[in-house]
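Apart from one protein chain that is not included, each protein chain of the complex appears where it belongs.
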Amino acid sequence: MNLEFGRLALVFLFAIIPAVGIALGINSPGLRARIPLLVAFFAGAIPIISLYVPKKFLSGPTGMSPRLDQWLIIVYAFAILLGVVNVVQNSTRKIARRESGWPFSIVLLLGLFATGGAGIYGAISHHGITSLPDGTATPFKWIQDQFFQPLQSTIFALLAFFMASAAFRAFRARNAEATILLFAGGLVMAGRVPLLEFLAVPFPPLQPAAAGASQALGKLTEWIMDTPNGAAQSGIIIGAALGAASMAIRVILGIERGYLGLGRGE
Amino acid sequence: MPHIPGIETWIAALLTLACMSFLYKDNPFFRFAESLFAGISLGYFIGITLNQTLVPNLILPLHRDFGQNWDLLVPGLLGVLLYMRYVPKIGWISRFALSIYVAYYIGLDFTRRIHGEVLPQLARAIVPLSKFDSHTILYSLIFSVGVFSVLIYFFFSKEQDAVTRRVARLGIWFLMISFGAAFGFTVMGRVALLIGRLNFLILDWIYPMIGLR
Amino acid sequence: MRTGVLSRASARVPSFAAPLTASLLVLLFRSALAVAPEVSPAAPGDLPAPTSFTAGDRPGDSGNAKPGAERYVDTTAKDGTVYRYEIRTVSAADTSSAVPAAGGTSAASGTVAAALPAGPPLVSDPVASHDNWFRTEKTNSFIASVLFLVILLASIGAAKSGKKIFIRRIAGLNAVDEAIGRATEIGKKVLYVPGSQSMDEIQTIASIAILGHVARATARYGTDLDVPNKDPLTFASAREAVRGAYLAEGRPDLYREEMVNYVTYDQFAFTAAVSARMIRERPAAIFLVGYFFAESLILAETGQSTGAIQIAGQADPTQLPFFIATCDYTLIGEELYAASAYLSREPALLGSMRAQDIAKAIVILLGITGIIAASLGATWFAGLFKTQ
Partner (left out) sequence: MAGMLDKLLSLDRRWIFLLVLLCVGTPIVLPIGLPVTTTGSTRAAFDYIESLKPGDYVWVSFDYGPSSAPENDPMAEAFLRQCFAKKIRVIVCAFYPLGSLGLATNSLAKVTAEYPNLRYGEDYVNLGYKDGAAAVMRRLGEDIAEGFPADVNGTPLAQLPIMKGLRSIRQVQLVCSVATGVIGEYWITQVHSQIGTPIIIGPTAVAAPKYYAYLNAGQLVGMLGGMKGAAEYEKLLAARYPDMARFYQSTRGFTATKGMDGQTVIHAVIILFILLGNVAYISRRAAQKKGA
């Protein structure tokens, strides 16, 4: 039995205190908010302290901070099923009430149970989800390759169309800001492909000049990406990081608690 | 010689076309593909989570070496607590699991923001301007002016005066250059994705059918 | 070309009292080195033998550090045991055949047996590793964190004790009420997508806070709300937030469990389903607030084509160009985090926003000082902010 200090401390903070909190909370509703916030404080402080204090019980490979991370991966895995329950509830309701498009809910559930079932079979049969002992693909892998992959890459590829329509509509010289957006976008787009060489095709004598100009445009693109774009990104990142850091402290101190459904002063 | 592609190619090709039909308008084929996609993808992650997280991270460690890993029972229980939301009277119990999860990663994020973003970005913006050659002006000066003017745009709690208003305006211009450039820069990658799909449709599905290869 | 390899020698001589240290680093002066315990012939003429090397503690770790590029870090040293390290040169021709066996202590001696002409050994002072209390190399970020915490707590304290705090107009946030008002007028719902990431991302938490305000408004006006989710924990949290908002507005009767619903875990399956929902149900207002990846443009461009008022927000810059191009209002970067202070005007939140401004002012000041210092030749100043 591993009874390292870090291990015991984790169990105390995140099992014993919550258990006590649940027991007390049943009778006094006021504690139902306070004890989860107290536990949150400890959970949030551990990684921060661990960055600066390299003591083994805290930051070593099996110390409190990495171990809590391993714990939470497991908690997260449980959450997936939370979503599945909701989807099954909503779909069966649609089918039962014959809401519009209910046959598609049957399709959804069929896909869900077939793929999920194949995945569960993989775990129970100890074959896993990639290949069977004879080297052929498992049913799970087959569904992944034949259905999941093409669907995924096609929806992703729709972006090419949306880029074009969004650019056509948004890149208009409505005011100074929009004009800057337009020029930067146009220049970079032109600098990414041998556009000038393409335009010079009908005029062979111009081709060498076009090639040179094309390379210069490529350099300009690089400069825009590196310097003005890099500067703006740095500015956004610094500002956003300070905003995020302040939000983080508010969450750890229990000032920001909307994520638990708790309003102010509850 | 025409040669009919295998069932796998047909499934993938028809699903590809069904998805693309959404560009024209919503239709039953797209709706079928979309519902199937939602179902399959959710089932896929059940399989992945079970086989790649729960089995190797929870079940196997408990099974193989309980003494070393007994503490993993706690996250298992915390995971179960999430479902208490479905029991109306004691729904609040699920808060424990959520609050630990959120707070730990938010703490981790806090350190990452200060340590990994604010300080290194600040260090990057500190550039010597001792020489006034074209390189210094084109790269270093413009870079630091950009960083600081964007930061001034993000001041919320101070009313802007004539100077800060102009600097903030400059900051907005930098932002607009950045957004325009990033947009233009991305077109190519997205078109490559479409090329990939069209390659599949034309080279793997249509060509074999009409006897080209 | 000469190359070499460095492996830990078996010259682990338990030695007299030496201070405890962490992982041991050996600084290489040439890339053509190998470590071995035995005495060997002199180094060939064309390769200068190293004249000295140091073995020592790498401060601020918990013992087992990873090997770096130019230094050798002993990850197997036991805390408290004292070691000596030896280093010596071998030629490339020998190492190519002999080195593959290296790895353990016995292999190291095997290397040397084959690695003829080798230089004389250099032996380090005795060293040992120990478990530390503070990562000295992170002092700068520690000071920055503490400073930020102090400013934050002081500002929140000041704001709570009644100090008035100004807040400038943020167009995207003014539009929140307008958008919900319009949805109420035409009797269509409000669609709120809290990003595609989980609750381990601060932008999601900020989005959930904004969702709380939106849900309060829809509860007040009796407008329908729809919150589809990609992440299951975000789903759980969004559900708490919306339920809490309807309770706080005294309208639990209007709250329905289906308002916050789960779609699927895959990025693009989620995108397809939500886009289709936009086309089929034509919401009057669409909020895309949180952390998005490539799905941003598909969602926002589809929403744009339905004619809905669209408000987007993201702190990370990668998807902002697409929101700017397709949405009526976009919260850029830090504006996302200012939103809950702006919408609620709560003193504690306004105070923390003030603290962010003070921190930005300090960053700008340090930056300008740094540029002046660097221009005058003091490059160490920028080094103060470099992190490891």
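We call the chains A, B and C, going by the order they appear; numbering starts again at 1 in every chain.
What we mean here is this: contacts are C-beta pairs under 8 Å (C-beta built on N, C-alpha and C of every residue); 3 or more make two chains touch, one makes a residue touch a chain.
It should be emphasised that the depicted structure is a prediction, and the values quoted were computed from it without experimental measurement.
Only one of the listed residues, A:A19, A:I124 or A:V201, touches the absent chain: A:V201. Think of the hidden chain as still there; on chain B it touches residues 23-24, 185-189, 191-196, 198-199, 202-203, 207, 212-213.
Residues 149, 153, 156, 160-161, 163-165, 167-169, 171-174, 182, 185-186, 189-190, 192-195, 197-199, 201, 207, 211, 214-215, 222, 225-226 of chain A touch the missing chain (whole complex, contact as defined above).
Just so it is clear, only the chains that are shown with their structure count from here on.
If the chains shown are joined wherever they touch, the resulting network links each chain directly to all the rest. Among the chain pairings, A-B comes first (most C-beta pairs in contact). The greatest centre-to-centre distance from chain A, using averaged C-alpha positions, is reached by C. Chain geometry summary: the mean Cα position of chain B and that of chain C are 14 Å apart. Inter-chain spacing, taken between the CA centroids of chain A and chain C, is 13 Å. Look at where the CA atoms of chain A average out and do the same for chain B: the two points lie 5 Å apart. Among the residues of chain C, those in touch with two or more other chains are 138, 141, 145, 148, 199, 202, 205, 233, 236-237, 239-240, 263-266, 268-269, 272, 317, 320, 322, 324-325, 332-334, 338, 353, 356, 360, 363. In chain A, the residues that reach two or more other chains under the touch definition are 48, 51, 76, 79-84, 87, 148, 151-152, 155-156, 158-159, 163, 167, 171, 181, 232-233, 235-239, 242, 244-245, 247-249, 251, 259-261.
Across the complex, chain A is touched by residues 60-64, 131-135, 138, 141-142, 145, 148-149, 152, 156, 198-199, 202-203, 205-206, 208-209, 211-212, 229, 232-233, 235-237, 239-241, 243-245, 248, 258, 261-266, 268-269, 271-272, 294, 297-298, 300-302, 304, 315-317, 320, 322, 324-326, 332-334, 336-338, 340, 344, 346, 348-349, 352-353, 355-356, 359-360, 363 of chain C.
Across the interface of their complex, chain C is touched by residues 48, 51-56, 59-61, 63, 76, 79-84, 86-87, 90, 148, 151-152, 155-156, 158-159, 162-163, 165-167, 169-171, 181, 232-233, 235-240, 242-251, 255-256, 258-264 of chain A. Chain C meets chain B in the complex at residues 138, 140-141, 144-145, 148, 165-168, 170, 199-202, 205, 233, 236-237, 239-240, 263-266, 268-270, 272-273, 275-276, 279-280, 317-318, 320-322, 324-325, 332-335, 338, 342, 350, 353-354, 356-357, 360-361, 363-364, 366-368, 370-371, 373-377, 379, 381-383, 385-387.
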